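Heads up, one of the protein chains got dropped from this complex, but the rest are sitting where they should.
Per-chain residue numbering starts at 1, and chain names A, B and C are given in the order in which the chains are listed.
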Amino acid sequence: MTGVFNHPWLSGLFADGEIAALWSAEAQLAHMIAFEAAWSRHGHLGGLWSEAEGAAAASAIAAVSLAPEELRDGTAQDGVCVPALVRLLKERTGQAAIHKGATSQDVIDTATVLSLVRSLDLIDQRLVTLGDALSDLEARFGDRPLMGRTRMQAAVPITVADRLQTWRLPLETHRDRLAQLRPRVALVQIGGAAGDRAALGVGADAMCTAIAQELGLGTTPRAWHAMRDGLAETASTLSLITGTLGKMGQDICLMAQQGIDAITLAGGGGSSAMPHKQNPVQAELLVTLARFNAVQLSGMHQALIHEQERSGAAWSLEWMLLPQMVQATGRALGGASDLTAQITSLGARDRLS
Amino acid sequence: MTGVFNHPWLSGLFADGEIAALWSAEAQLAHMIAFEAAWSRHGHLGGLWSEAEGAAAASAIAAVSLAPEELRDGTAQDGVCVPALVRLLKERTGQAAIHKGATSQDVIDTATVLSLVRSLDLIDQRLVTLGDALSDLEARFGDRPLMGRTRMQAAVPITVADRLQTWRLPLETHRDRLAQLRPRVALVQIGGAAGDRAALGVGADAMCTAIAQELGLGTTPRAWHAMRDGLAETASTLSLITGTLGKMGQDICLMAQQGIDAITLAGGGGSSAMPHKQNPVQAELLVTLARFNAVQLSGMHQALIHEQERSGAAWSLEWMLLPQMVQATGRALGGASDLTAQITSLGARDRLS
Amino acid sequence: MTGVFNHPWLSGLFADGEIAALWSAEAQLAHMIAFEAAWSRHGHLGGLWSEAEGAAAASAIAAVSLAPEELRDGTAQDGVCVPALVRLLKERTGQAAIHKGATSQDVIDTATVLSLVRSLDLIDQRLVTLGDALSDLEARFGDRPLMGRTRMQAAVPITVADRLQTWRLPLETHRDRLAQLRPRVALVQIGGAAGDRAALGVGADAMCTAIAQELGLGTTPRAWHAMRDGLAETASTLSLITGTLGKMGQDICLMAQQGIDAITLAGGGGSSAMPHKQNPVQAELLVTLARFNAVQLSGMHQALIHEQERSGAAWSLEWMLLPQMVQATGRALGGASDLTAQITSLGARDRLS
Partner (left out) sequence: MTGVFNHPWLSGLFADGEIAALWSAEAQLAHMIAFEAAWSRHGHLGGLWSEAEGAAAASAIAAVSLAPEELRDGTAQDGVCVPALVRLLKERTGQAAIHKGATSQDVIDTATVLSLVRSLDLIDQRLVTLGDALSDLEARFGDRPLMGRTRMQAAVPITVADRLQTWRLPLETHRDRLAQLRPRVALVQIGGAAGDRAALGVGADAMCTAIAQELGLGTTPRAWHAMRDGLAETASTLSLITGTLGKMGQDICLMAQQGIDAITLAGGGGSSAMPHKQNPVQAELLVTLARFNAVQLSGMHQALIHEQERSGAAWSLEWMLLPQMVQATGRALGGASDLTAQITSLGARDRLS
């Protein structure tokens, strides 16, 4: 059990149930099956089979019961789960109007995007929730004095509102970013073997549009198999979000120091050696998750160098990184909200001398 | 001489004259002086001095002659060049209506933004130029057959246009990104000692607006001293651009292999050992610069954790990274355009068997 | 299910059973319990309790049955699992001579090191195995001609041995590195609340030595709570290993291109769209894992900035990164060995023209 997001006990610290559900193997498999069903249903538009054959296959696919583990050996062999998935779907449905003209990357990228857009929705909601919580704190404590600190040194007195706003204002900007990037990433992936939709003939656009619509995604004039900027931009935005939260977490850790005493937190973490301690665990976690995402981001950008029509190496690197970045972002937003709820006091009660 | 962008001979490979000029010490100094002059000129709006005093100081500042090296010792002492700059400006002008109410970060961040927005303009133009060059290649060679390659293996035949579009289409998207991020980063920095514009009183907004206008930038309701998401987003976009170009460079390197022979380049690099070789130096360089920016990007996101009202540590890290990322991006765009001009043939003349 | 190492189907590609077992939650828990038992057993040397009390507690601890999930809520609360672990151990044993004088970091770091040293042993064995396999390939194909390629261009003919040696020789050097770093990382962690072993009095050294011996580790004159260079160096070495394998994988991908045809692989991965393809999945995976580790490494070095006596933020970042790096390294070594077994031919049969 290596990943902190699934670990029996570390998940207590690192995992967020709602985000985790969007990226569960079951959800991923359901998304792939939804793609395959839509492909069967609309394949007649691309001349792949008759409308009736496609409809029958789509219904049958939707009714198939598959366990995630059934794709393991095939993935080991082929490097992707889709050949095994297609084989099983054909076996269990007895239908032939399945997957023809599509490729593994169509299925997997679309499934990933489906998890991603649901995650971005949740992240957007949480940005609102957190922003509101910070506004509430500002309403309660904003006027209190706080020693402004620059370069780790006391500078001049400011107010609690001044610091709180450096945590809150970027959240609104992040929402703008999410709204702007969404049409660049919430896109069905359809390309076929080499990305040119050759198998779909003149009906390619109609078929892609129909599938996109069924899945609640946008479409593009051509596949983005080898153009990964939408995913890397999404990763960048996730890291911008955790970066803002990391700054908030770092500030809270510094404010919570005895001798600084600019914040009071209820319910910090306990220590096995020092029962008197109240560790600002959630605040530290925000720093950890921000640094984690800043690290992973580098790999998502390395993966932009996606050679030719499909890079197995670069694509697999995304699989290792992007889901973790989403989990970290979801957890950071949840943790930040929890943390705001733990704050019982901010700033000084009296004027700073 | 460590940096490749200034190195006596490595600059031949890595430097781009136009971008370099925008980040020269002389340009940076001119931008800082422009900020200080604007500050003096509009300081009366913030009640810092009379309009006449400010105007006199602004004129005098604009006329001061300063060599970049004069700021070196002060920077060594203070960690920032601004205390030395202000001291010299006051000495040489004999004026007092200078800098009061501002802070080092106001000056340096605004100067950086001025180099940045000019760079983004240039980058945007170059995206157009490169896109046009790729469209030209598509017009000339687009219909030719090319073996589509997925996972480094021959897949099915595609056309040259299919591959060229994976290089060109993201360039248009990058232009959209630049347009969207611009209002988030083309912003004057004004905060004063602790970021709250306390010294400027009720006239703060008017003064900030006037300065922003003079400098051709936008303004914000408060300083972004400790909110660095605009800069990190810019860095992300730079890396997205070089990532696209890195993919193009990698593809060209692969196409240029003897045995693949899917591209002909004129004027490759010579070898000291093998005079017959034509190395695809510009194509390799695109890969190098993409990986370089993907690496640096991680640091720009680490710097989001900008503690309290000003983090000397995080801020200085940006200084080490962002200018290099801009240089690398400018060079990559220039190199990519040079490379397109070197292409004398793409794809196969005949139908692939 | 986010992590590729535990994922129901992605584990087919990314997971290595032997390495995974060393980092399973069960193994980690067993290592923590082994530490606590040793602590109880030798605590009398530090004056914590009588030898008999400690022996009784140690025996009782060793007999406790605990499920990993039982530590989840405590970890959520405290940010570390140890307070919950200690509470459960005390409850279930009814013993008091437990954990006193130790701290969470002592337990967790020592447990991590125990997984790590077993992993390093396995990695070392695999370096030998892989080196032998490469020597075998050299014996079989080493004399065959191969076109030497520099800067992605045909240069001059070399032999297969020339290229194979660039894959094999660094493996031996990596073994030297592992041997040299081992005494710097195979160390028990004992510090107590603030790292100074204050609770152990004059018997601290004796107690630490006894515990280290029981656990098969070395000891140090003081705790390394806040000195993380041993772990970061280990991470560096892991990444050096995967880097060498990534170079091998990249070479094999290039050699396997149709048109280059310098290698023949049996049993490549199948495609859902193109049944004729044999994708060099294992070779690509080596590239992916090398880039993955190169990315993660940056975070392990960021975590060197471990403030004061214990940094929750930096420490937790290690938890997110190091186990994944070990898994990736184990998988890469296994994959590289599998890959060598798939090679049925290398180089050209005839003299290159």
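Note that in this section a residue touches a chain if its C-beta (ideal position, glycine included) is under 8 Å from a C-beta of that chain, and two chains touch if they have at least 3 such contacts.
Predicted model only: the values in this text are computed from it and were never measured.
When the omitted chain is restored, the residue from C:S236, C:N279, C:Q324 or C:S337 that touches it is C:S236. Within the full complex, the residue among B:S40, B:T173 or B:N279 touching the omitted chain is B:N279.
Contact with the chain that does not appear here is found for just one residue of B:N6, B:S59 or B:T209, B:N6. Mapped onto chain B, contacts with the missing chain fall at residues 1-14, 20, 23-25, 28, 67-84, 86, 99, 101-104, 107, 192-193, 249-250, 253, 269-274, 279-281, 284-285, 287-288, 291-292, 295-296, 298-299, 302-303, 311-314, 316-317, 319-321, 323-324, 326-327.
With the whole complex as reference, residues 79, 103, 148-152, 155-159, 162-163, 165-166, 169-170, 173-174, 176-177, 180, 184, 193-196, 198, 222, 225-230, 232-233, 236-237, 239-240, 243-244, 246-247, 250-251, 254, 287, 290-291, 293-295, 297-299, 301-302, 304-312 of chain C touch the missing chain. Remark: the residues of chain A touching the chain excluded from display are 147, 149-156, 253-254, 256-261, 269, 271, 273-274, 277-281, 284, 298, 302.
Note that only the chains that are shown with their structure count from here on.
With respect to chain B, maximal separation of chain centres occurs for C (centres as means of Cα atoms). A simple rule picks the central chain: find each chain's mean C-alpha point, then take the one closest to the mean of all protein C-alpha atoms, which gives A.
Once the centre of each chain is set as its mean CA position, chain A and chain B turn out to be 28 Å apart.
We define each chain's centre as the mean of its Cα atoms; on that basis chain B and chain C are separated by 39 Å. Shared interface positions of chain C, defined as residues touching 2 or more other chains, are 253, 269, 271, 273-274, 279-281, 284, 298, 302.
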